[in-house]
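As structure tokens, the structure follows; a few thoughts come after it.
One protein chain is absent from this view; the other protein chains keep their places.
A and B are the chain letters, set down in written order, and residue numbers restart from 1 in every chain.
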Amino acid sequence: MISDPKIQIRNLYKVFGTDPKSALRFVKDGMDKDKLLAEHGHVLGLNDISVDMQVGDITVVMGLSGSGKSTLIRHINRLIEPTDGKILIDGEDALLLGTEKLREKRRSDMSMVFQKFALLPHRTVIDNSALSLEVRGVEREKRKRAAARWLERVGLGGYENHYPYQLSGGMQQRVGIARALTSNSDIMLMDEAFSALDPLIRSDMQKLLLDLHVELKKTIIFITHDLDEALRLANHLVILKDGAVIQQGEPQEILLNPEDPYIEAFVSDINRARVLRVKSIMQKTVSQSIFAGDIDGEDNLESVIARSGGETEHVYRVTKNNEAIGQLEMKDVMRALVPRAASGPRSVA
Amino acid sequence: MAYYDGLFNVLGLRTWCDANAGDSNLSMASLLAKTKPGTADDGPLFPFPSMDELHQACSSMPQSRDFTASVEAGFLEVKDVLKLVLDPLTQPLSWLLEMALTGFVSAPWWIIIPLLLLLVWYVTRSAAVTVFVTLSFVFLGFIDHLDAAFQTLAIIGVCTGICILIGVPVGIAMAKSNTFQKALIPLLDLLQTLPTFVYLIPLIFLFSVTEPKLYGIAIIVYAIVPVIRLTDLGIRLVDRDVIEAANAFGMSPRQKLFGVELPLALPNIMAGVNQTIMMSLAMVVIASLVSAPGLGVLVLRGIRNLELGVGLIAGLGIVLLAIILDRVSKAAIARVSSDQTEA
Partner (left out) sequence: MKTITKKARHLGLAASTGLALSFAAGSAQASDCGEVSITEMDWGSAIIVTQVAKFLLEQGYGCTVQVVPSASTPALASVSETGEPDIITEVWTNSAPAYIPLKEDGKIKELTEVLSDGGVEGLFIPEYLAEAHPELTTIAGVLANPDLVGNRMHNCPVGWTCQVVASQLAVAGGFEAAGVEDFVHGSGETLAASIGSAYSSQEPWFGYYWSPSTVLGKYPMVQVELGAHDPSVHSCNADKECPNPTLQSWPSSVVTTVVTDTFEASHPAETDLMRNLSFSNKMMNGLLGWQDANKATGEEAAVYFLSSQSDVWATWINDAARENLAALLQ
């Protein structure tokens, strides 16, 4: 580790109910979600979550409804307060911040994009975009200029004086993204930001996000229930179920080595040939000298199969920037196409 | 032989009871018994143990009239303290009403009517409403009801203004605190249903009946409730997602209130203002019972003298004012709402 993680979540618990502290004791003793609800009328939101989010990474938290993913992301800016645990942002415990300091942090260090856009309906697009600067007290002309720049960047140049109700869903979410970008915060929290959009628009937005990420290198926390989206966006993938982390790590790793029958079921429908990349299954040493050809580490297996024309004996050399970084046998490609049975939990990546 | 005699005998209170025997007045029932001995109606088979019923068995028990008398005595006790507190608090209301009334009545019609029409146009931007208002004023002027109409308008204007000034902050406070809301709702119910004269007559004991604040209070107490309720509702109904976004971007409570909550609650608040105006007009006649000038006085005159026409026309004048104010405030609401929703 060169630097500490940007966000460190340590043993985070959240219980919903009238007396969360006492209900927590049962949870720590091992009571599960259903039993807690039936016997004590409390809902277990988060169960001993520990996640490191590296600076400049897109960390995707994924799970089905009720998994706790929306609850988790809201703990980072304390829209929801935890029952127990620590959240360290840049090394300092966010839970110890007083009201004023918390508000400061929300204004300058964090921004959020919401599933249902959450724009102010009575303000124009540019005023919405400039919101965080307005909250900070930046004067009008300056903040409008900054907002206009970002609106341009997300492709909404010319819509500055429109009102939200005049825009389509996809455009409204672009405003939401522009609003987050205008704040110039290091951390961007995105709560199922693309889930309310139709598939084609969603794909465009994912591409936009990846482009912006390459450009700006912000630390992004992204919530979704869509595995395809998660695999496309994530540098680090965290899978939640019933408030607990089932597995977390590099997405390709999780695909190849699911630790839990739940995840196995989850990934079973994936088009493995399209999603898996050469670099994940290649041998990292070059032991041969005769190759059928060169392939890139980022290529997916589908392209390799197409290239091989059906031959199963080929071996390819894997290069990156014209440098050999490994080799890939077609046998391994075949094997990787079949989902592996769950091998049990391994240490946290 | 009273029904509950046995009760007091059993409790051993007979001597205490009889100490005041003969103190109470002869009742009609006893007189009827004397008139037709033996045919008297014994009354219900099982009378409710009310104060008066128990008093019949035991003369030392207080009667219900003693209860009401003690409430009155209690009020007279605290009257002077109440006066000391309430009088200066409500004095500005008297001044405002007096100023408004003098203003409306002394200014000539060719200044006031154009000013009002300009105001209507500015608020509504609707030609239809402005024309309607013009015609109404022309009609009222033609039948010599203009001065009375202006007086009523002045009173309604001042009272509604104060209702909004006090009501909106109270509504905001209610929206922010569930406890406060729970405490206030029964009070609001009380204000709308308590018969006006029940608290007005005691108020005459506190302030002089010649003070405008008497009818000002009558109107405000009744009419303030809708604007409070709807401000509370409006703010509570603001989209939670928008509030969450405001919090996520670090808005302070003050920034949230003025930048997000009030603008988004405005349609509901305006609906509350509209209702407040309507209810003020509903109180016009009762206000005149406690010396408010205006169309209410004409209505009362018509009722008392059996001049049906006078009463009807003055009443219609009130209705006309109500329609004007309703249309104007509704047009204002529509303008505010259109900024926020699909055209």
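Just so it is clear, contacts are C-beta pairs under 8 Å (C-beta built on N, C-alpha and C of every residue); 3 or more make two chains touch, one makes a residue touch a chain.
All figures in this text were calculated on a predicted structure; none of them were measured in a lab.
Partner chains of the missing chain, restricted to those shown and counted over the full complex, are B. Interface note for the absent chain: among B:51, B:135 or B:209, the touching residue is B:209.
Within the set B:11, B:32 or B:128, the residue that contacts the chain not displayed is B:32.
When the missing chain is restored to the complex, the residue among B:176, B:236, B:301 or B:330 that touches it is B:301. Between the chain not shown and the residues B:152, B:288 or B:329, the one that touches is B:288.
Summarising the interface, subunit B meets the missing chain with residues 6, 25-28, 30-32, 34-39, 42, 45-46, 65-66, 69, 76, 79-80, 197, 201, 204-205, 208-210, 215, 287-292, 297, 300-306.
Keep this in mind: only the chains that are shown with their structure count from here on.
Our note on geometry: subunit A versus subunit B, Cα centroid distance of 58 Å, whole angstroms. For subunit B in complex with subunit A, the touching residues are 239, 241-242, 244-252, 255, 259-260, 263-264, 339-342.
By the touch criterion stated above, subunit A contacts subunit B in their complex at residues 77, 79, 103-108, 110-112, 114, 116, 118-122, 131-132, 134-135, 163, 165, 179, 183, 189.
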